[in-house]
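To keep things clear, I will list the structure first and then write my remarks on it.
All protein chains of the complex are present and in place, except for one that has been dropped.
Right, chain A next:
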């Protein structure tokens, strides 16, 4: 049974991007509104951690997926598990914070909520908002409802949205026009009922100027 975790640990330390560590920060403290997903490509566990016997338990999900250990084998010692998980979490959060602080995140994308719809956007994107929407032509907007921000290496998930001021998604209104003419035709069979209407919906085109992270995780 012990051979498995050793293998897992080596593969964790290895070069391949793997699925294992998804650490949630702020599980114990309420009010923090971001959780972090960090791929193991950039996460390096300390050798001490990998040789720790309780890693078996902390990696129980992956062991379970392999189907190589029965449930009796994996009876986690919860205190030790929590300790190890907290350590991994802190490590991940500090690495994310460091990359935000020295602006080495690279290109970011964000999921923003605009007028009832969600869009995945990045710098230079075009987004069309359908229906009546107040912003005027040429206005610069800052989209405040950001549900998620991601870079190549990590993802920040809002619960349900990220803190105000954490992510800055800026956009410009570049077009306010009408859609093509849509035909709305209603008919009831054998009831002599036919209605035909035509409508053109208002469309607003946005140019996404920038997606940035302005605060580190858990910074108030």
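Quick note on the criterion: a residue touches a chain if its C-beta (ideal position, glycine included) is under 8 Å from a C-beta of that chain, and two chains touch if they have at least 3 such contacts; residues count from 1.
The criterion applied here is as follows: contacts and distances are computed from a predicted model.
Novice: Just to verify: the chain that's not displayed, which of "Electron transfer flavoprotein subunit beta", "Large ribosomal subunit protein mL43", "E2 ubiquitin-conjugating enzyme" or "Photosynthetic NDH subcomplex B 4" does UniProt list as its protein name?
Specialist: Options "Electron transfer flavoprotein subunit beta", "Large ribosomal subunit protein mL43", "E2 ubiquitin-conjugating enzyme" or "Photosynthetic NDH subcomplex B 4" narrow down to "Large ribosomal subunit protein mL43" for the missing chain.
Novice: Using the touch definition from the top, which of A:100, A:121, A:169 or A:217 touches the missing chain?
Specialist: For the chain that is not drawn, the touching residue is A:121.
Novice: Where does chain A touch the missing chain, residue by residue?
Specialist: The missing chain touches chain A at positions 7-8, 11, 14, 16-20, 62-71, 106-109, 119, 121-128, 130, 137-138, 150-152, 155, 172-183, 185, 196, 198, 203, 205-207, 209.
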